[in-house]
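These notes concern the structure reproduced below.
Excluded from the complex is one protein chain; the other protein chains are retained at their positions.
== subunit A ==
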Amino acid sequence: MKLISCTRGERLKRTTMAAEHNNNALHNGTGLHSDLARKFNKDEDRVDWHDETLWWIRQKRDKITHGIPNWEALREAGSQIKHHTLSNLNEYLVQFEEQCQKNGVTVHWAADAQEHNEIVLSILKKHSVDKIVKSKSMLTEECHLNDYLQHNGVEVVDTDLGERIVQLAGEPPSHIVLPCIHWKKEEIGELFHQFMGTPKGNADPQFLTHAARLNLREKFLTRKIAMTGVNFAVAETGEMVVCTNEGNADMGAHLADVHIACMGMEKLIAKREHLGVFLRLLTRSATGQPITTYSSHFKKPREGQEMHVVIVDNGRSVQLGRESFRNSLKCIRCGACMNTCPVYRRSGGHSYHNAIAGPIGSILAPNLDMKKYADLPFASTLCGSCSNVCPVKIDIHDQLYKWRQEIVKNGYSPKTKTIAMKAMAFTLSSPTRYQIAGKAGRFVLKNMPFAVNNKFNPWYNEREMPAVPKESFTEWYKKNKGGK
């Protein structure tokens, strides 16, 4: 939220005119993670607050998972079911399609984001609909569906409260489960005052939620087409499971004449009984709740209703073929890796300039565009906390490390880093050069620190350097033990 170089107040005034433009700027990722994080870090109190809020959610996750004696076995089962499904994905996709058709659901296939968006628009056009409601779907964020539909004259209302808040502000979500985790209630009060006419200065969450409920109820009652995402799609039965706490997916789908569900093809699981494993894992990992309020199983359209599912590839088949990175397709989008990540917590979701932020976003994004997202695998300390909390045991930090190597190999690493690394390799490969460099370094640091500790040296930006030793270990050894 510190992404744009103006205050929130100014931005609020601007949003009505420039929401779309704003959205594009954020979505299209102008800037590196480190630059965007630096902007977020300017407001230290806010960073602390962001950090603490997410850590609190991480602790809630710990508390509830520690109460499940077989938690590790459950994670392992989740991981293996996903592995099994990915290893038979071709057959399960065909089975899922057959079951959907039997259930009276129309199946669409989209090779990429563009095709996905075109399919959705064609369904809207067929029904002459230009206003829709949409519940949470990270896939539609990935495909920039809202922008596309708006350009084609369609009004999209995001109905998840957090998503509605960021939508009104002209921003993308900063977290996959908690879209407006970076917004303070006073700012939301101001936003609602402007867009929904709530009294100025009222920042009571209960009051604001109720105002949004009334405002969105009218949309649910009048929109003819509702879109939803998909949490799990079952090959065996052709059903799609959507999990929400608010009930917004259900309010949309059960009141609309047409329900369009959009899913990345990795959402598939083989059998219905596998839902038992994933519904136990998902919400405990995400928010520390035992289960979401609603776990809705959509199988057939209701009488007189039309139901569509759009199955999207958009780079997933490529990722499936990358042995080192295919595990990332096991992700069930719980957000636990973000809540625990020391970098995410202190840099904010928008610093990742990708629909999916945090550690998991950083291993998914380079598959889509290695050059554009070359910075993301470096936005990590490789501490491994993400891999430890992942409910399907994705080796996230290992993949981050492997992406770094791919990125350097392909020539996409940042220039300053490349030069520094080459200089280091040149120095370290010769003992003489190393000793000379060490001496020179100690001399410079001691006698003219300003030569290195200045704004031209990015190494010093966030670091305080230790005191300079008088001599190297080799020099000390020669003096004390030499000849003995």
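Some notes on this structure:
FYI, a residue touches a chain if its C-beta (ideal position, glycine included) is under 8 Å from a C-beta of that chain, and two chains touch if they have at least 3 such contacts; residues count from 1.
The working rule: contacts and distances are computed from a predicted model.
One chain of the assembly is not displayed; among "Acetoin:2,6-dichlorophenolindophenol oxidoreductase subunit alpha", "Iron complex transport system ATP-binding protein", "Circadian clock protein KaiB" or "LUD domain-containing protein", its UniProt protein name is "LUD domain-containing protein". Note on the undisplayed chain: of the listed residues A:Leu255, A:Met370 or A:Cys383, the one touching it is A:Leu255. Here one chain is not drawn; of A:Ala110, A:Leu139, A:Ala233 or A:Leu400, the residue touching it is A:Ala110. The residue touching the chain not shown here, chosen from A:His297, A:Lys417, A:Arg433 or A:Lys446, is A:His297.
For the options A:Tyr148, A:Phe220, A:Phe378 or A:Trp403, the residue in contact with the chain missing from this view is A:Phe220.
Residues of subunit A that touch the chain left out of view are 53, 56-57, 68-70, 73-74, 76-77, 80-81, 83-84, 86-90, 93-94, 103, 109-111, 115, 159-162, 165, 178-181, 183-185, 188, 205-206, 208-210, 213, 216-217, 220-221, 236-237, 239, 245-248, 250-251, 253-255, 265, 270, 272-273, 275-277, 279-280, 287, 289-303, 311, 313, 317-318, 320-321, 323, 326.
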